[in-house]
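One protein chain is absent from this view; the other protein chains keep their places.
Naming follows writing order (A, B and C), and every chain is counted from residue 1.
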Amino acid sequence: MTVNGIEHKILDHGYVKLIETWGSDYRIIEAARMSTQKGFEGWGDNTPCNYDMAAAQTGKPCKRGMHNCGVDHKVGDERLLRYLWEHNHATPFEMAGMVIEVQAPIFVFREWHRHRTQSYNEMSARYAPLPDLNYYPTVERLMMGGGHLTKQAGTAAGAQTLTEQAASDFVASLHGNYVAAQILYEESLKDGVPKELARLCLPVGRYSRMRASANLRNWLAFLTLRMAKEAQWEIRQYANSVAEIVQQYFPRTYELFAEAR
Amino acid sequence: MTVNGIEHKILDHGYVKLIETWGSDYRIIEAARMSTQKGFEGWGDNTPCNYDMAAAQTGKPCKRGMHNCGVDHKVGDERLLRYLWEHNHATPFEMAGMVIEVQAPIFVFREWHRHRTQSYNEMSARYAPLPDLNYYPTVERLMMGGGHLTKQAGTAAGAQTLTEQAASDFVASLHGNYVAAQILYEESLKDGVPKELARLCLPVGRYSRMRASANLRNWLAFLTLRMAKEAQWEIRQYANSVAEIVQQYFPRTYELFAEAR
Amino acid sequence: MTVNGIEHKILDHGYVKLIETWGSDYRIIEAARMSTQKGFEGWGDNTPCNYDMAAAQTGKPCKRGMHNCGVDHKVGDERLLRYLWEHNHATPFEMAGMVIEVQAPIFVFREWHRHRTQSYNEMSARYAPLPDLNYYPTVERLMMGGGHLTKQAGTAAGAQTLTEQAASDFVASLHGNYVAAQILYEESLKDGVPKELARLCLPVGRYSRMRASANLRNWLAFLTLRMAKEAQWEIRQYANSVAEIVQQYFPRTYELFAEAR
Partner (left out) sequence: MTVNGIEHKILDHGYVKLIETWGSDYRIIEAARMSTQKGFEGWGDNTPCNYDMAAAQTGKPCKRGMHNCGVDHKVGDERLLRYLWEHNHATPFEMAGMVIEVQAPIFVFREWHRHRTQSYNEMSARYAPLPDLNYYPTVERLMMGGGHLTKQAGTAAGAQTLTEQAASDFVASLHGNYVAAQILYEESLKDGVPKELARLCLPVGRYSRMRASANLRNWLAFLTLRMAKEAQWEIRQYANSVAEIVQQYFPRTYELFAEAR
């Protein structure tokens, strides 16, 4: 399926945009059924059942197709999808996937690129000057701190407690830093410094852009790590948008993923 | 793009069938242009040119967009596609791909599965009895021998020269072997031998079936190895059909691939 | 460390043999400490402590270094190793690994080769006739059945309950099948049938041999899937031997792996 999705706006200048998906919940079933020489048989119906109502009351997710509720509703292939998911039969989830375009600060890309099963094509400062887009965290964001479960990710040893004033001052100083870097960058490019060296002064808060492609299994692995509360808040915002796209195009798989988190 | 392709018939019972492609020649350009912050600009026109005519006479492929022929025709992104290809800028070719379904003898799958960048879902003799489909090479095929460039792949040391009669006798004996194996298989399944052990007697000439998914870069790597004359004749027939599908959906990339072979 | 290990005998003719390991529990720590710019600091001492004694009584594993037992013993880097393991910080475990040699039936290799992160070099029937080694399950093994958790892996639909007599008959028939296949194989090789086609009659119970290399992270993923009770009994025997080697060379990591199973 070829689509050019809307941009999901993220941070001050970032975005995630769907370029294309392939496969579907249905294709996953079809691939898994290779093992038993059968094909896709159909999803179950949506008849409400006693179990559903009980589930709604307890707040537990409904495992339609895996219960015995007394209502004679059709049980469909969501049962197999769940089985695959819960028993880590992961290869059928490699039969679907998606390509997205992402604009994010370099420090976010540095984390992102550790996912070595994705394919990347990124803007290159060797080939074209980078646009003057930089990430400014809000004071609110700064006050959230970085110590989500991982003590090490927090403030430096011996640091003061961050005040709103200090946070605000940091953003102002960062602005000065960004502006100065851009001036030096532009000047040196004009003077004939090769693009690949003029970039040395650019901060990791500078935005870059890329296309990223992966199969669904690997996108879910990405989400598991990057939606986790230990992940840095910035990359989590990107992961949340990726998750929305996954949910839109692979709703049954996403439901299982979300339930397991 | 979601399609369910026609079956390309291969050998006596085999096939390759397209399930789905994603991306396109156009998407490859678009991804590559991330590096310079530009997008797809359009393919060139088809105006014949002096170079083309010269090329047609010499039998050399036309490198439209990379020459200076005096005709004022539009030069398009085929020039970039060629540049990427010839300079091994391989990652843009990971932004497209395809899923196929394959029916082939086990010994062919044994070679195929060495391509570790593909994703596989195969029929399993643990979960369902394998259908009684076996590969019979023709006498003509047998007489072709196996020593294509690689001496080791030929006949055993001290063997006689294969005669048509001996080849024909081999096929007859193979038939006996296949029938006997099937009888033992069915009998033992009926007697309650677990499926995962009843299969021990099945020969590697037995057909199996799978879905295989890979990106275009990896499909082309597969074709490079498996269309080569050193590859076993049987897997080459499959590779040839995969190549036809690649050619149909990624014609400009395939042209570059074919030109380089 | 270069070693040529002893052969771990498996099934009737199979083996697993260590060729070489690299890295160590210590190297894993050292790699993980890159993130905080520190190195390996040392393992803790072995002083018994109150916690250990309590642990011994309850049968729960001792989490040395993660408790407060009142004894003043040195707490070492086993604490970090556990943290990495329990929080899925998997990349440090890629800094160690091992190469092994394996002799196993083809149907076992067919399952093994689905682990696409390993590197393989296998005996090839295209290049040299395969030795006449075949796998005979014992009657005891046959009576175990195949239905370990996965109903589908059991006996075929409508099958009788396997008796010891029928199991014994199956082994005898399998012997006939193996012998007949070998005769046909040898005859056709002599007659000049190319090796790559003479092999068509060989059963998947035939032994082959390979070298396999992977990093420790991927060996542990292999063990997770192949030591599981859902895995076929035969490949589990191989996995158990691989586990013994892992335990010998990476004892602290293996302890964490075993504890989590």
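One rule holds in what follows: contacts are C-beta pairs under 8 Å (C-beta built on N, C-alpha and C of every residue); 3 or more make two chains touch, one makes a residue touch a chain.
Given the structure is predicted, the values throughout are model-derived calculations rather than measurements.
Chemist: Which listed residue (C:Ser188, C:Asn215 or C:Ser241) would be found touching the missing chain in the intact complex?
Modeler: C:Asn215
Chemist: Looking at C:Gly97, C:Pro137, C:Gly154 or C:Pro194, which makes contact with the chain not pictured?
Modeler: C:Gly97
Chemist: Since one chain has been left out of the picture, which residues of subunit C touch it in the full complex?
Modeler: Looking at subunit C, the ones touching the missing chain are residues 1-2, 19-24, 27, 30-32, 34-37, 91-92, 94-95, 97, 99, 119-124, 127-128, 131, 209-211, 213, 215.
Chemist: Could you pull out which residues of subunit A are in touch with the chain that's been left out?
Modeler: 105-107, 109-110, 113-114, 116-117, 120, 125-129, 135, 137, 141-142, 145-147, 150, 152-156, 158-163, 166-167, 169-170, 173-174, 177-178, 180-181, 184, 187-205, 232
The rule is simple: only the chains that are shown with their structure count from here on.
Chemist: Cα superposition of subunit B onto subunit C: how big is the rotation, rounded to the nearest 5°?
Modeler: The superposition gives an angle of 180 degrees.
Chemist: What's the call on subunit A versus subunit B, same or different interface residues, using the half cut on shared numbers?
Modeler: same
Chemist: Among the residues of subunit A, which ones contact at least 2 other chains?
Modeler: Those would be 36, 91.
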